[in-house]
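The structure is given below, and queries will be raised subsequently.
Other chains dropped; remaining ones untouched in position.
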Amino acid sequence: MIKALVADTQTHNSRNFQDLDKISDLLSDSANFFWLDLSSPSEEELNMVAKEFNFHHLAMEDVTHRLQRPKIEEYENYFLGIFYSISLKDEFKELVFHELAFFIGANYLVTIHYEPIPELAEAEARWKRNNVQTVKMIGPVVYAMLDTLVDNYFPIMDKMVDYAEELEDDIFQGNGMHTKVTGKLLELKKLFLQMRRIIAPERDILNVLTNRDNRIFGDDALFYFRDVYDHLTRVTDTLDLYRDQIGSTMEANLSVASNDLNSVMRTLTAFSIILMTDALISGIYGMNFENIPELKWSFGYYGALSLMVGITVGLVFYFKRKKWL
Amino acid sequence: MIKALVADTQTHNSRNFQDLDKISDLLSDSANFFWLDLSSPSEEELNMVAKEFNFHHLAMEDVTHRLQRPKIEEYENYFLGIFYSISLKDEFKELVFHELAFFIGANYLVTIHYEPIPELAEAEARWKRNNVQTVKMIGPVVYAMLDTLVDNYFPIMDKMVDYAEELEDDIFQGNGMHTKVTGKLLELKKLFLQMRRIIAPERDILNVLTNRDNRIFGDDALFYFRDVYDHLTRVTDTLDLYRDQIGSTMEANLSVASNDLNSVMRTLTAFSIILMTDALISGIYGMNFENIPELKWSFGYYGALSLMVGITVGLVFYFKRKKWL
Amino acid sequence: MIKALVADTQTHNSRNFQDLDKISDLLSDSANFFWLDLSSPSEEELNMVAKEFNFHHLAMEDVTHRLQRPKIEEYENYFLGIFYSISLKDEFKELVFHELAFFIGANYLVTIHYEPIPELAEAEARWKRNNVQTVKMIGPVVYAMLDTLVDNYFPIMDKMVDYAEELEDDIFQGNGMHTKVTGKLLELKKLFLQMRRIIAPERDILNVLTNRDNRIFGDDALFYFRDVYDHLTRVTDTLDLYRDQIGSTMEANLSVASNDLNSVMRTLTAFSIILMTDALISGIYGMNFENIPELKWSFGYYGALSLMVGITVGLVFYFKRKKWL
Amino acid sequence: MIKALVADTQTHNSRNFQDLDKISDLLSDSANFFWLDLSSPSEEELNMVAKEFNFHHLAMEDVTHRLQRPKIEEYENYFLGIFYSISLKDEFKELVFHELAFFIGANYLVTIHYEPIPELAEAEARWKRNNVQTVKMIGPVVYAMLDTLVDNYFPIMDKMVDYAEELEDDIFQGNGMHTKVTGKLLELKKLFLQMRRIIAPERDILNVLTNRDNRIFGDDALFYFRDVYDHLTRVTDTLDLYRDQIGSTMEANLSVASNDLNSVMRTLTAFSIILMTDALISGIYGMNFENIPELKWSFGYYGALSLMVGITVGLVFYFKRKKWL
């Protein structure tokens, strides 16, 4: 499905647009501004767009062979960019990445995607709202689009960060759930890595947009793209911080597990010593020697029991003081 | 709340200043020096300042959307900087970061913050004190401000370092508190990471101020900013050293916990062997065979007891020599 | 075995070619395009080719001394490149690397290899198919070859990634197979490292082909090589992600093993305490004191048994609540 | 305390020098060479020197606020450098760093320190010895000083390295001293980090002295400073190697501790099984069934004992073969 917007720089209005095969004619008049949004386009639609805009066939291949890395590539008089919309699925089980390919020319933006990307509607609204002042430049349109996409990274990252801190708290609650927590930490760490893997090259894209002598973007665009760059840097910083922290948490988890083991073993040792000592006494008086004077004492049995109780109390006291119980 | 200071370069006096909407007029005369401090400003105050100084709306957005990274951005004829005042809360539970945004122009400094930042008062005092010699340049004012902020990092860092060394000592005291120490180390490591995450980009800011051909700052400012840069480098160096050391401490903690377990198990093993051997003897003489000659010996019971004592003493001696007890 | 293809730029046909010693004559006419493929060449064949094309003897040594790193080296008027075809053998036990050496000149490509490389056939087919449009440049031929090689990395990498995730799942199934999983993770990690070691310098090769002012390749080749570079970057990104993840998985494995130990020890401790306590009771009533009143009670035996059952039930209940059983 | 040396380039003699307030006069004659050494100077002495040499007040602050990082800073016509003399205290408990600040001008060297630095005496001796050939340049003096300081790093580093290898040997001696060794490794690692933290920026200093177009140093000085740079590189290389190795040693320590535990548990398991089996036999013949035929056999008791011995021998043999004992 193709949605075509054209902005008239005289009237400062943007209107929908139908005769797509006249694009190449209208393009030559730099007073016309286009935004073509191709949602799950058919092959003919793609071919037609490629022909009207004269896009390089390698660029078109990049668009159709999805699962690219984020990147920006300069062709003769336009850029091809790949960016991602991210969402979180199934309670931290998976991050979903929706690819957005876009062509930027001097007076057009073409966006192509195979899944619905709600951020585009918002970007369109922002573009229309600011139409008057920004209509003459492609920079603000691209900025609106990228900024909306990047702003949506923050709530996802915040959720992941909250979850990381929750897991961190979990391991200090004890009760032996270390294996589950380990599994969750491992999954979460992979999400952080995956998200970083997408966002780091996106930052490079903004770097290109910011640093390059802009033939396409005006000087003012620099400030805008620097702003998006800044946001991406904040995201990567946070991702790095928590990825590092999850690594430490996994180590801490091991340390806590090891310590739990320690305390289990202390319990075992303390009770073993107590019970075995008591059992030894009962064993001694269970021997069948003919001559065991104690056996004949009338309170011998109670004496033996008292001895056991005494030893038990003494050892319990001793192990309490040693913090083994 | 806005506090406005203006310094007269003729009379070398600085005085408070009220008619904020005349700023743009006074600015054009480069003999006038301004320091505007906006504390928790209302939106109208911000708009008024933006209009008088002609600040870019993206810059103003950065100021109002708090929680930026430290950064410095060059606009046409001024810089926007974001810096942080740091304090430590709740006994190493949390670092608090207070954002300070500042605009630097050829003859003005505008500082904007939403929490009280006590360092500013000190910077103001330093500025007034040195008024005579430094009044003609913006460099010393900025230096006074940044230097005061950075100097306050040292006591915080020192406290964190002391705490790290205290925890390190703790793990070698034994008594099985490894889980608590692990938790504290993990928290502390995060603080080190967070602090580093703020200070590293602040160092980049100073790098920009030091290296750039200064259109705004005089040559002499180079020496001053290099000084602040140096201080920040010392802070990051120390943070890195201790972050690394905390990592090692966590490993050491695991190693010590593992060793504690070792010694617990040795105790268990030694006592198990001793008590089970003694119990075996008592078990043997508790058997009901009709023909067990020892049972009829008059000192058989004492012999058996002596045997147990002998075995116990022997094994204790043996395990002592093996360092298991 | 030598297979020689020559493409006539007039007729746009490529045909096989026999008189190899006339190459040097035909080469001088830049209208002729050659692709010589030497499969397990004899020494004479190599010498002849070296002479006809006038290749440097160090370059020829690099070709014959196999097991080079991937690299590209510029000689006076040609490049020598080393690239690899990768395949997976014996169920993740081993990666097999087949070396492909190639010389690129203004109007020729010479490929030399000692194992069959099926990707070359595909590259040849692609070349012939596009003969008309690309026949005048060496770039597309090289692109076809490199692209085919690199495209074959993806299925191998995908298999390795699937296997890594399978192993990750394995460690959370429990049942004490940690040693086997550890061994497999260690092997797999080495494969990731080996693959990365080959692909990272291959990316450098593409970097050289992309960045260099191309005396040999036309301007358009830039887009093509950038495409291969992109693919290699995606491979290295994924390799890095999973190498990192395998490291975390190994740590997690340790953590899970440690936790399994914990739960084994809890079982041991719980049962030891229960059984030893019961045994102590039986021991007490096995003592031979003359005066143990309980022994004479007619339901004493049942009382003792009930006591044991009671204690067992109580302790099982207690340990269940503590999650030790 | 100030010690002033002046070298007369005509007579090639150096002599002590008293009238410090004439320095500025003498300085203007470039035939005069000064070396001022200020040892724990009073504030007046510092002020006087700052005035005579016209040092920047920030530079003077760096000197008086000790605990700087090593650094070199260029001022208008002189350098300020901070370097360190290192010594080892209390048997590897602590490294002591003595700060040495120095100003280098075209024909003077001013050194300032608050602790005695014995290397300076040696540097002075070397300077006087080479007076004739080197008197006309400041380079050799600075070289003599830095070279002497750096040469003294080697014996300290060698001691630390020996200690590291000693600790490494310790952990393979067994006998359960892992906690102590862990503590020592942790301390030692911190020393390596601290030393590296000082030496890495010192290497940067030499880099500056080597690379910069020397307005102050002659061409020949390049060779000398490159020599010091080389020495520092060797020190950092060794520090890095051993810091890495200590990390591995800590891991190895954990591994060895874990293995010790393994062998303790094998002992426990083997003895538990043996003793419990024997005890079970004695328990069986301690049962009070009326009809246990064995009890009436005349050699039943010896048979039972033999059975126990047989089982014990068999199990010991079995466990020996399994390497559990």
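Observations on the structure shown:
Read from first to last, the chains carry the letters A, B, C and D; within each, the first residue is number 1.
Operating definition for what follows: a contact is a pair of C-beta atoms (placed from the backbone, for glycine too) under 8 Å apart; a residue touches a chain by one contact, two chains touch by 3 or more.
In this text, all values refer to a predicted model and were calculated from it rather than measured experimentally.
Counting all copies of the one sequence in the full complex of this file gives 5, of which 4 are shown in place.
Operating definition for what follows: only the chains that are shown with their structure count from here on.
Shared contact partners of chain B and chain D do not exist in this assembly. Using the mean of the Cα atoms as each chain's centre, the chain most removed from chain B is C.
Comparing the contact residues of chain A and chain C by number shows a mostly separate set, under half of all numbers used being common to the two copies. One simple way to say how far apart two chains are is to compare their mean CA positions; for chain C and chain D this gives 41 Å. Centre-to-centre separation of chain A and chain C, using mean CA positions: 25 Å. Multi-chain contact residues of chain A (touching two or more other chains): 251, 254, 258, 260-261, 265, 268, 272, 276, 279, 283, 286-288, 292. Contacts between chains trace an open chain of neighbours here, each touching only the next in line. The touching residues of chain A, counted against chain C in their complex, run 56, 58-59, 61-62, 68-69, 71, 73, 75, 175-176, 178-179, 182-183, 185-186, 189-190, 193-194, 197, 247, 250-251, 253-254, 257-258, 260-261, 264-265, 267-268, 271-272, 275-276, 278-279, 282-283, 285-288, 292, 294-301, 304-305, 308. On the chain B side of its complex with chain D, the touching residues are 168, 172, 174, 223-224, 226-227, 230, 233-234, 237, 241, 244-245, 248-249, 251-252, 254-256, 258-263, 265-266, 268-269, 272-273, 276-277, 279-280, 283-284, 286-292, 323-324.
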